[in-house]
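The structure appears below as structure tokens.
Here the complex is missing a single protein chain, while all its other protein chains stay put.
Chain IDs A and B follow the sequence of writing; residue 1 opens each chain.
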Amino acid sequence: MKLSRAAKRTLLAIMAIGFTFIYLPLLLVVINSFNTNKSFAWPPTGFTTEWWSKAAVNEGIRDAVMRSVITALIATTIALILGSLAAAAITRYDFFGRDTVSLLFVLPIALPGIVTGIALNNVFTNFFGKLTFFTIVIGHATFCIVVVFNNVAARYRRLGMNLQEASMDLGANRFTTFRLVTFPLIRNALVAGGLLAFGLSFDEIIVTTFTAGAGQTTLPIWIFQNLFRPNQAPIVNVVAAALILVSILPIYFSQRLTADKE
Amino acid sequence: MQRSPKARAASLISLPLAWLLIIYIGSLFALFITSIWKIDTFTSKVIREFTLQNFIDVFSDRAYFNVTIRTLVVAISVTLICVLIAIPMAFFMARIAKPKSRPVLIALVLTPLWASYLVKIYAWRTMFYPETGFLNWLISPLGGSSPGFGMIAVIIGLSYLWLPYMVLPIYAGMEKLPNSVLDASADLGAKPGRTFFGVVLPITWPAIIAGSIFTFSLSMGDYITVQILGGTFQMLGNVVYQNFSLNLPFAAAVALIPVIIMIIYLGSVRKTGALDNL
Partner (left out) sequence: MRVGKHRKLAALIAAGTLLLAGCSSSSDEGSGAYAGPVKDTPGTINVLAWPGYAEDGSTDPNVDWVTPFEEATGCTVNVKTYGTSDEAVQLMQGGGYDVISASGDASLRLIYGGDLQPVNLDLIPNYVDIFDNLKDRPWNTVDGENYGVPHGRGANVLQYTIGKVNPAPTSWSVVWEPNSPAKGKVTAYDSAIYIADAAVYLMATKPELGITDPYALDQTQFDAAMALLAQQKPLIAEYWADYTKYIGAVQSGSITVGTSWQVIANVLNGEKATVGAVKPVEGATGWSDTWMISSKTEAIDCAYKWLNHIITPDVNAQAAEWFGEAPANSKACALTANKDHCKLYHAEETDYWSNVYYWKTPTEECLDGRTDVMCVPYAEWVKAWSSFRNQ
């Protein structure tokens, strides 16, 4: 498509405005993590690294990050297994009720999180008697499955059955075919789906508040508890700024992976 | 070992399906069934006796009709704003930016998803402060002032949060556009604008719908952003949140509203193939 220079410049301007919109609040977060004023009035009153040093030694943050990481790892693992199984079944086979099942696998992220949250809370408090660490994992895994499913299903759809059939025609059994042919081809989708699922679980707050047991503080819960406290709010900004910085590289690499196509 | 394709499909799908049905659908049923039950008015515990009072309360009270409309207005506004910003951005990234810079651009769009939801919304809260906020500082030389907390702030905040979820599917859809189609359109004499509206948009329409499923659903159920940016403004999510501990049956009845709306929406867009574009 040949676009006039004016059109290209307009689009570039929109891109610039769009990215400004996206990054302005994040810039504010980073600035406020160095702000001497604790109430974040604008403009900032002074520069200090006090909050960064306090955050580095804060035990609450470390425990919360650990808990979030472990939760996300377990939830993502469950999601990778169950999501890819479902993706294979739905995209490669035709069976009775397939369309309904396919719709089912969209529901956990299509229906509002608060509904999922109170539904799980209701079942957990009545069935298990209380909320624990595992109730968080179960909640997260449920929507993580959908994310992985979407990514892997999209990949399977582009793949078709030809390679798998060719491999089996050449004598490989089903398992070997999966190991040597199918898996390498969907591997990138698994990584992309897994990363997205990990990220969603790591930052999840709505379902988590309804499924977290007493004392089970994930990072978003820790942030929620400290967000408005005058002495802690700047530290919360430090945590957010650190998260942004830490996540840039993995995201970039996962994008490079999924961009590898033809 | 020859197993029929149906058996293979069944063995693949059984575990994930069981998880979804028992844990997710099961708990949804357990929730919505309470909407026909009562509560002990003193202890707030659910009593399993049939009543339609919860639905009568929801439908007879004008306030809940108002809050449903308000929630829909916000969800639609947020979706529109996201679409308007995402389409040019996605088009630029998918078709104008050099292929080498595409992963960088996408990474830049995705990175904010890793900054905590709460912190982002709190940053907006400080921006909206009536006197000391950033927005006020920015536009008061022009004679304006911060809109303060309320519906506008909520719409802006939610649009900000969900924008990446709209950019990604549209980008994926636009990337898949075969160059041949665009070339053919130009060859037939169409100017870029005509090609865009006549060829690009219709082909990427499923992807746009896919993005809208996210923005719509996430806005329909949100209550945290509303609490932080909304002032006295409330949406359906807040109604559910306020009532779920003291009157679960009533909260369940209210929760049916966004669920039914989303199911209708999903059902009507299924034909566009949007669900394959998520």
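Odds and ends about this structure:
Operating definition for what follows: a contact is a pair of C-beta atoms (placed from the backbone, for glycine too) under 8 Å apart; a residue touches a chain by one contact, two chains touch by 3 or more.
All figures in this text were calculated on a predicted structure; none of them were measured in a lab.
If you put the hidden chain back, the residue from B:P5, B:P130 or B:G273 that touches it is B:P130. Taking the complete complex into account, residues 6, 10, 18, 21-22, 25-27, 29-30, 33-34, 39, 41-46, 57, 61-64, 66-67, 126, 129-133, 148-149, 228, 231-232, 234, 238-239, 242-247, 250 of chain B touch the chain not shown. Taking the whole complex into account, chain A touches the unshown chain at residues 39, 41, 60, 96-97, 121, 123, 125-127, 129-132, 213-215, 227-233.
Basically, only the chains that are shown with their structure count from here on.
Rounded to whole angstrom units, the spacing between the C-alpha centres of chain A and chain B is 15.
Only residues 5-6, 8-10, 12-13, 15-17, 19-21, 23-28, 30-31, 34, 85, 88-89, 91-93, 95-96, 102-104, 106-120, 122-124, 126-127, 129, 132-134, 136-137, 160, 163-164, 182-183, 185-186, 192, 195, 213-214, 217-218, 220-224, 237, 240-241, 244, 248, 251-252, 255, 258-259, 262, 266, 270, 275-276, 278 of chain B touch chain A when the two sit together in their complex.
Contacts from chain A toward chain B in the complex involve residues 1-4, 7-8, 11-12, 14-15, 18-19, 21-23, 25-26, 28-29, 32, 39-43, 81-83, 85-86, 88-90, 92-95, 101-116, 118-123, 126, 138, 141-142, 145, 149-150, 153-154, 157, 199, 202-203, 205-206, 219-220, 223-224, 227-228, 233, 236-237, 239-240, 243-244, 246-248, 251-252, 255-256, 259.
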